[in-house]
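Apart from one protein chain that is not included, each protein chain of the complex appears where it belongs.
First chain written, first letter: the chains are A and B, and each begins at residue 1.
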Amino acid sequence: MAERYLAELTKIRDAVRQDLLGGRINLLLGWEKGHYWWQSRPLFAEDEKDLERLTWDSFCAVNLSRYLLDELKDYQKIGVLVKGCDSRAFNRLLQDNMIARERVVLYGLPCPGMLDYSLLTAVAGVAPEGIDEENGRVVLKTVAGEKTVERDQLLLYKCRDCLYPDPVVYDQLLLIPRGAKEAPERYKSVTALEELPADERYAYWDKELSRCLRCYACRQACPYCSCRECFVEQDKPRWQGRAYQASENFLFHLVRAYHGAGRCIDCGECQRACPVVIPLQELNRKLIKDLNELYGQFEAGLNAELEPPLLTYKPNDPAAFSEK
Amino acid sequence: MPAALNEKIAGWEPLVVAFCCNWCSYAGGDLAGTSRLSYPANVKVIRVPCSGRLNPMFVLRAFQRGADGVLVAGCHPGDCHYSTGNYHSRRRLSSFKRLVEFAGFEPDRFEVRWISSSEGDKFADEMEAITGRIKALGPNRKMRDARWQSVT
Partner (left out) sequence: MKKIVTADKLPVLWSHLAGQGKLLLPVKEGPTVLFKEWTAGDEVALDAPTSAISPKDIFFPREETYMRYRCRGPVLELSAGEEFEPVTAFGVHPCDLKAFEMLDRVYLDQDPVDELYRDRRARTTVVALACFAPDPFCFCSVFGIDPVSAPGADVIAHLDRQSGNLMLEAQTVKGEALLKGDASLLTEANGQSYGPALVKTADFGLKLSGLSENLKGRFEDPAWDKLYKSCLGCGVCTYVCPTCYCFDVEDYGHEMAGERFRCWDSCMYGQFTLMAGGHNPRPSRKERIRQRFLHKLQYYPETYGEIACVGCGRCLRSCPVNLDIVQAIIALGGEQNVQR
């Protein structure tokens, strides 16, 4: 895997170098290593020297499309490396008229799924000193020795049930497509919750949400949350109070999730950003599941031309309340 | 969670908030009144221009501040004064209702009805019915703001 990544990185770097130096783009959004081998952070590359830091490995989880919102104010033309979810985030922004398609060059990177450091640690039992990857397995190297684990078991939550690892929109596809994936467990925890009695479900959410700091990082990380003024900060009327009360937690979480109805691309950036790991994707997926059941299969961000289910209707639509 | 979530206390009367669209359901309520039909005083009607005007936060705010049940009533699909408002609210409120249930509310806590301006009797019946269902369920404490009691 290490060699594969290296070969892929060379390919990526060659392609973007040409465009950056040739002036096709003025900025490249990619990833670079942070302090640790398990962190790859956003890179804003303007020149050849910056490009030396470019990286591509199993930790490039951060969605870069969101940065376009700000960077397009400063740069005429921007290149972005997009994995499957990042490309759908791009479509999301495009559909919301937040960015101009012609000012962006998308380099598609079919994605192997990103790894979760906290899982690596949990599975290894101690903080691993490094990993090797080969043939769908990960070798965790620790002081106590090595441990080999199926790669699938170490994926970030957001990657475990990803349906579209290949970019759905791009100008150049730089790597070999991996093909659509099955995600049989995508709604597993949603269904399990649906089957609980109402009071138990309430107790579950009450407990999970009680951890919430209401820092709104989940919103900041989300590619559809680009409202100039979010309801949580709106002053008149003041919908969302700042107190740490269950009632305020529920209000925030139900409304945030609901604002994503038909818009959430299920990229999981919200949950990844959450410092206390609140299962936000269960709320998001509940909405995706219901809308699909009620109003037909729809995956947000697949095609920027298709109308999301809550922006349209059919006269003979079914209803989920007891009066049809 | 303790069963106390909806435990009844002596003398408790349900509070039902009904958001009624101006053109059909609110007029239906008027008709119920002029026809001298009675419906429980537990229902507090709030008039909205259209069921499509309903911000889901209205519903949640009602639960935060004491509602035991919430009803949204609008024109029958096809009869919207603004042509399509209730077609949109049908989709929105359907997914929202399921989300609210997913959060742990009983299905009867939040309902939607289509009531036209000529259906005074239906208006009265529905208000009677939802009040009865909420009475049977008991008080709602889910999402109730712990501070609300002390400021009322």
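The rule is short, and it goes like this: contacts are C-beta pairs under 8 Å (C-beta built on N, C-alpha and C of every residue); 3 or more make two chains touch, one makes a residue touch a chain.
Quick caveat: nothing in here was measured; it's all calculated off a predicted structure.
Here is the thing to keep in mind: the chain we left out touches A, B in the whole complex.
Within the whole complex, the absent chain has one touching residue among A:Glu146, A:Glu200 or A:Glu233, and that is A:Glu233.
The residue touching the chain not shown here, chosen from A:Pro275, A:Gly296 or A:Pro318, is A:Pro275. Of the listed residues A:Ala89, A:Ala221, A:Ala246 or A:Ala300, the one in contact with the hidden chain in the full complex is A:Ala221. In the full complex, chain B contacts the hidden chain through residues 145, 147, 150-152. Seen across the whole complex, the unshown chain contacts chain A at 34-36, 39-42, 44, 62, 66-67, 70-71, 118, 127, 208, 211, 213, 215-217, 220-221, 233, 241-245, 269, 272-273, 275-277.
The definition used in the following text is that only the chains that are shown with their structure count from here on.
We define each chain's centre as the mean of its Cα atoms; on that basis chain A and chain B are separated by 36 Å. Against chain B, the residues of chain A that register as touching in their complex are 190, 193-194, 198-206, 231, 239, 243, 245-248, 250-251, 253-255, 257-258, 261, 283, 286-287, 290-291, 294-295, 309-310, 313-315, 317-323.
Residue ranges of chain B in contact with chain A, taken from their complex: 1, 3, 5-6, 56-57, 60-61, 63-64, 77-78, 84, 87-88, 90-107, 111-114, 142-148.
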